[in-house]
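On to subunit A.
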Amino acid sequence: MHATVTIDQELCKGCLLCVPVCPPRVLVMSETVNRKGYRYPLLLDGCTGCELCAKVCPDFCFEVYREPKPRGAAAA
Partner candidate 1 sequence: MSHLEKVFETTDLLLRTEHSLCPGCGEPVALRTILELIGELGLRERTICVAGIGCYTAFPMIMDVDVLQALHGRAPSVATGVKRVRPDAFVFTMQGDGDMVSEGLQEVLHAAARGEKFTAVVFNNAVFGETGGHMTATTVLGQHTKTTIGGRDRERHGNPIRIAELIAQLDGSAYVARAAVHTPSGIKLARQYLHDAFRTQLDGKGFSLVEILTMCPTDWFVPPDQGPAFLERNLVPIYPLGVIKH
Partner candidate 2 sequence: MEREIVFTGIGGQGIQLMAKVLAQAAVDAGRHAMLFGLYGGAMRGGPSESTVVIGDAPIEAPPIVPACWSIVAMHPSALPALLAKLRPGGLLFANETLVDVALDGRAVVPVPATRLAEESGNVMGAGMVMLGAFVAHTAVVPLERVVAAMRAALPPHRTRMADANAALLARGAERVRTAQHAGAA
Partner candidate 3 sequence: MSERALMEGSAAMAESAVRAGCRFYAGYPITPSTEILEYMSVRLPEVGGTCMNAESEIEAIGMVWGAAGCGVRSMIASTGQGISLMQESFAELANAQIPIVAVNMCRGQADYFQATRGGGHGDYRFIVLAPASAQEAVDLAQLAFHLADEWRNPVMIMGDFLLSHTSELVEFPAAAFPEPSAKPWAVTGANGRRGITLSPLGPPEKLSTDIAAALGAATAKHAAIRAAETRAETAHLDDAELVVVAFGFPGRFARYAVRLARERGLRVGFVRPISLWPFPRDVVATAAQRARAVAVFELNAGQMIEDVELAVRGRVPVHAIGGISHDHSGFGVGPLLNVDYILERIEAVYAA
């Protein structure tokens, strides 16, 4: 796994803005609802850590994690 996101499901209001902007299409909406009554995104395998879901999310649900670049690689 090279990247992932965490999703605060309880902050989500189910607006769905994150789903279509995800390039690898690894966000799908849940069948169940959170305590506010909204469906929320679930992460499938294949996240690239592109951050687009986090950028468009109005409810600040996402944190994004990526593998650090190997030492020295940045200079290339």
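Candidates were picked such that all candidates are chains of the complex that A comes from, given by their letters.
As a convention for this text, a contact is a pair of C-beta atoms (placed from the backbone, for glycine too) under 8 Å apart; a residue touches a chain by one contact, two chains touch by 3 or more; residues count from 1.
Owing to the predicted nature of the structure, the values given are computational and were not obtained by experimental measurement.
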Neighbour of subunit A by the touch rule, complex-wide, chosen among 1, 2 or 3: 1
Touch list for subunit A against partner candidate 1, complex: 1, 3-4, 8, 11, 13-17, 19-21, 38, 49, 51-52, 54-60, 62-68
